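Note that this complex is displayed minus one protein chain, with the remaining chains in position.
Residue numbering begins at 1 within each chain, and the chains themselves are lettered A, B and C in the order written.
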Amino acid sequence: MTSSEKLSIEKSVPGRRGIWFAKASRPAADWLPHHVLRRVPPRLPEMAESEVVRHYTRLSQLNYCLDTHFYPLGSCTMKHNPRANEEVAALEGFAAAHPCAPETAVQGTLEVLFRLERLLCELTGLAAFTLQPAAGAHGEFTGILVAAAFHRARGDRKRKEILVADSSHGTNPASAALGGFAVRTVASRADGRLDLDALRMALGPQTAMVMLTVPNTLGLFERQIREIAEATHAVGALLYMDGANFNALMGLAKPADFGVDILHLNLHKSFSTPHGGGGPGSGPVGVQARLAKFLPVPRVVEKNGRFKLQTRCPGSIGRMRSFAGNVGVILKAYAYLRGHDALRLRSVAENAILNANYVRARLKDLYPAAVDEPCLHECVLRTEPEKMNGLKTLDVAKRLLDHGFHAPTIYFPLIVHEALMIEPTETETRETLEAFVSALRAIHAEALSDPEKVKTAPHDLPVRRLDELAAARNPNVAWG
Amino acid sequence: MTSSEKLSIEKSVPGRRGIWFAKASRPAADWLPHHVLRRVPPRLPEMAESEVVRHYTRLSQLNYCLDTHFYPLGSCTMKHNPRANEEVAALEGFAAAHPCAPETAVQGTLEVLFRLERLLCELTGLAAFTLQPAAGAHGEFTGILVAAAFHRARGDRKRKEILVADSSHGTNPASAALGGFAVRTVASRADGRLDLDALRMALGPQTAMVMLTVPNTLGLFERQIREIAEATHAVGALLYMDGANFNALMGLAKPADFGVDILHLNLHKSFSTPHGGGGPGSGPVGVQARLAKFLPVPRVVEKNGRFKLQTRCPGSIGRMRSFAGNVGVILKAYAYLRGHDALRLRSVAENAILNANYVRARLKDLYPAAVDEPCLHECVLRTEPEKMNGLKTLDVAKRLLDHGFHAPTIYFPLIVHEALMIEPTETETRETLEAFVSALRAIHAEALSDPEKVKTAPHDLPVRRLDELAAARNPNVAWG
Amino acid sequence: MYSSHTATDREEMLRAIGVASLDDLLAQIPGDLRAAHFEWPPALSEPELMAHAHALAARNQPLACFAGAGAQDHFVPAAVKALIRRGEFLTAYTPYQAEASQGTLQAIYEFQSSICALYGMDAANASLYDGATALAEAVSAAARITGRNKILLPESLHPEWREVLKTYFGAKGEPVLETISCPTGRLDVSAMEARLDETVAAVVVATPNFFGLLEDAPVLAERAHGRGALVVAVADPVSLGVLEAPGHWGADFAVGEGQGLGNPLNYGGPYLGLLACRKAHMRHIPGRICGLTTDADGRRGFVLTLQAREQHIRRERAASNICSNEALCALAATIHLALLGPAGLKEMAELCLDKAHRLAEQAAAVPGFRLCFDGPFFNEFVLECPVPAERVRRALLKRGLLAGVPLGRYVTTRKHSLLVCVTEQRTEEECERFVAALGDFAP
Partner (left out) sequence: MYSSHTATDREEMLRAIGVASLDDLLAQIPGDLRAAHFEWPPALSEPELMAHAHALAARNQPLACFAGAGAQDHFVPAAVKALIRRGEFLTAYTPYQAEASQGTLQAIYEFQSSICALYGMDAANASLYDGATALAEAVSAAARITGRNKILLPESLHPEWREVLKTYFGAKGEPVLETISCPTGRLDVSAMEARLDETVAAVVVATPNFFGLLEDAPVLAERAHGRGALVVAVADPVSLGVLEAPGHWGADFAVGEGQGLGNPLNYGGPYLGLLACRKAHMRHIPGRICGLTTDADGRRGFVLTLQAREQHIRRERAASNICSNEALCALAATIHLALLGPAGLKEMAELCLDKAHRLAEQAAAVPGFRLCFDGPFFNEFVLECPVPAERVRRALLKRGLLAGVPLGRYVTTRKHSLLVCVTEQRTEEECERFVAALGDFAP
């Protein structure tokens, strides 16, 4: 019922206040020299609480979200965010804990950190975890620094290269570069898996690490992962697994068994913590035992039922950020995992896989699958412009919004032309999937009967298609 | 972005679960005889948590609410609900308190009850308050029973009649009838005030009480209230003030000074507790000292800084409901009042009055005021069908919804033809009022240029005009 | 700051109104009726207010709750809390403008339906203040419907509910309330029959009753009907996960305290009055009722209906004076029931039943203690103590346990009786602590 909203600053009226404080006993000028004091007050909106509440409530209603819409964003695992998680994380005892409080005063939080690390170890088969990374990309960077430290510790300073699959997420090469490595891309085969021969060709004494996404961004399992691991290890390199797609393996398989040395998980994906419109996330990193000492500080340790933070860990790559991690997110993931036993964990993966295959099976006649075989947690389909009056994936995606569905991820992975990457997750019902399928089928029909309608979509949203080029050409990024 | 939603039961799928519990050690049949056990399970929806969250989130979006829309419902005082109030009431210490806990274990809650009673006494000038009534009407009923007890205690059993103004809220006569009284209606004068002569005519030894709304439902102060009180008291009757419109008097005047004997307040109106789509409310009743002993039990009393609940109070009318009152609501009103000092309290009333007069002044050329003089917290305007192509208040109200405003109260008070009763409250900004004025002016113009558009409104809401007659003729009130 | 006007706003608005000062707008309030002075504490800023509230809340003692007596410590799922605090529900008014309130209205329809399903009835309203006032309203409707004037109330009904009925009908003098004593803790069929005459409008049958016991409801209902009286059932909605629904054993009206469905204890309120009835009586019940209808385009929609019963239309001839009700508590119950479904409700009820029976067994095995009454019960029972129950409660309080409600509070002859309630929330450990603490009183 809302269609647009002024900016907060446009609602500002001098003198209005949304919150006030008791008066200070003395003004700033009494305590500080004049020259350090602010001359011009910041141009912030002046609004009453009532207006602030109304403004942001209305803004919120201009959003699609998981709580209102199916959100089949491939690679993002937009599963339901159980509300109990939120309540756990908000408990005053957890929320009010200062990160420099002595360990005796924060045993509850430390116990959660410790226990979650153990649960993640069990889930993945790896020996040690750090919960410090703030997101997946941060976890990748952490893993890359661990690899660098590992090679350095062995005196091996020639490993300057990291290999990534051409289907990998952009953060993989970007993180590798951030770590100071040269990035070499390895091609995928027509079946969507890494080309083992190409990998073997690329591997050498210069290779520090191979980064692989499992299942990969096509929703497929790297069948030859054992061989990949062996080849990688044979040249003295490490195998990194991007575990952002871990939903497909939850309770089914332990990556340590694949030969993986380092992996990151995305708690804000597979572990049901909400995405918040872009974050916060949490990207724990797990490693095999021989790499544990390189993990960042602080480390949580237990001794006789008491928990401590260790900051002096010889070998550690150091600190990746301030303090111990995104504890508010970590608490939610811990709550989520404790709601499961081994059987339920497994059904997470099973139902995620079932749902992806269901969508794939019901759509592949109109939107062919990038690779024609069962997928795991997500399927990558293609739009065929030649059979749809020239309409492209972007058009289909925008039209889906009119049909009441968030669009899938599009144009990713980069190796698939006109990709529609659909990840339903296990928490969606068959009815929802079927409605989504119907919408995509209806759009296919619309493409033939009324292509203009599709091309100019969306029609029923707060705004129509937005001019991204103009935005980038003359950036207006603040009200100034 | 949502327009309608299936019923929960229509989304039900056998076997789905939104919450589960640990298993009982033994089934019910082990503890209870077979014949008391339920044979057919209740037909409740079976849904996953994800579906329940999505269902009710979507439903919520089919609503207008104060957090999204200006809600100028006359007589309802839809002012902003400060969010701190909600947080106060939800504090675990308050929320978890059992009503039968011994007083030593609930000193915090009892202190709030006690303090709020004292604050309300100070605000109104009355001697004693009960917080037990669950809403305004419940407060009226309480006050009426107090009056009955008062007369009975004096051995005066002939007072069978209660006088109410013709402009009064429907709950006034209904409450009087519930108390076993005959109801006699007293007319208002053309200036919207009670006709003092008519009142004098009606008063007599049979009169138990006069119920007056101050300011009345036309938003006007009963200028002759002192005379009314005197006349009432002269025949031995009591004066009741319906204080649901107390927002206009907050910090400005004390009803005890008017000669009022009994009054109720609506915490869910003047005291900023949210309305919740219909409740819960809270309708405290205050009385002059000589009536205090008749108030319902339990009563909160203080002794040496300790608080107790008194249940044995000779003279009390008894219990109006279970336990001490709608404590969750009471906490919010207490929080609200503590955010004010005397000056701020007064500005509540002042700004409420300012806003109502602003709207009145800006609209009265097109929508004449029922009484042509400044109003207090609300103004009652009229639609003139003869100047609007025959369109009525109902049409204007429905069309307002399309313009992004909740409609005012309509066809009330009953003594005004085609009434539009507008109460902006003090928390609305001038910009909002101005936008509202513009909408009403625009609708007036539409009535001339495109009456059909107005007559068939709303057009932009989840549904169009609903068939109320059909609903009442063949009631379908449950999915069965 | 809650008011939003700045000084400039006020000036400009006064100018637009055409008056010189605010005082001009207040002219109608005679000067001598204005108050010059309010004794008022200084305003607390939000941080100060929260600190003050935290300090007050901390003066309430956290306790493991074994008290019931009309208010039970049931689990409130996080999703319930999260959804009912959405502004769109929380800050909406009663759905007077149906087209702008379909969310609230549909939720009410779902509430009514869920309550009907639970109680085995055909119609329900959008909620009443609490269980006690719901009973008053039901009894009053029964009198109207039957044209009879007497209500039979068993002693096994919550004494405070009986008090509420007395308050409600005392001044008016009708209907007349007659209490049937229940020495065994249950309503005896012949004791009831003895009082049944053609002036009896309704018999109230509470099951589980105040003592937690289950009444012989089908028989009671059959006999009452035999004499033309209506039967008003009182039943805890949670118990209906395992117990037969009132509509199925013959009740004409069913009422209950709905707090246990998604609402916290809150020291007694806001709670949730449930009222359901058979179709025939639908036009006699009080309060808001939501009905299904269609819009101008034939689409399904919801409206408040049967308003001719209500005060704003009928004034002194209305079925009741109720206006604002407990909508948000009803929404909490609706959402909770949708989360539970029939299986979840059963699971929850079975846990209550099981835990209560285990504790009853263990407590009664402590020397000096015994169960006061025989007969099947749900999740409350009366424990007879070797010392005044008040002493037992005080002792357990020191161990962080709210042991129950001493019945001496209601009946002077029952000073040694403790009404104990066990919900799904009570842990094994808490129950063990409870039993261990009783041990101190063993002779």
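As a working rule, a residue touches a chain if its C-beta (ideal position, glycine included) is under 8 Å from a C-beta of that chain, and two chains touch if they have at least 3 such contacts.
What you are looking at is a predicted structure, and each value in this text was computed from that prediction instead of being measured.
For the chain excluded from display, the touched partners among the shown chains of the whole complex are A, B, C.
When you scan A:138, A:299 or A:444 for touch with the missing chain, the hit is A:138. Residue in contact with the omitted chain (choice from A:186, A:220, A:237 or A:396): A:220. Of the options B:20, B:114 or B:411, the residue whose C-beta touches the omitted chain is B:20. Checked against the full complex, the one of A:341, A:365 or A:386 touching the unshown chain is A:341. With the whole complex as reference, residues 1, 13-22, 47-51, 53, 57, 82-87 of subunit B touch the missing chain. Hidden from this view is one chain, which touches subunit C at 46-47, 50-51, 75, 77-78, 82, 85-87, 424-425, 427.
Throughout what follows, only the chains that are shown with their structure count from here on.
Looking at B-C and A-C, the interface holding more C-beta pairs in contact is that of B-C. Work out the mean CA point of subunit A and of subunit B, and you get 47 Å between them. Taking the mean of the C-alpha atoms as each chain's centre, subunit B and subunit C sit 20 Å apart. In subunit B, the positions touching at least two other chains are 16, 49, 53, 57, 61, 64, 67-68, 80, 82, 427-429, 461-462.
Of all residues in subunit C, those that touch two or more other chains are 2-4, 9, 45-46, 77, 79, 82, 87.
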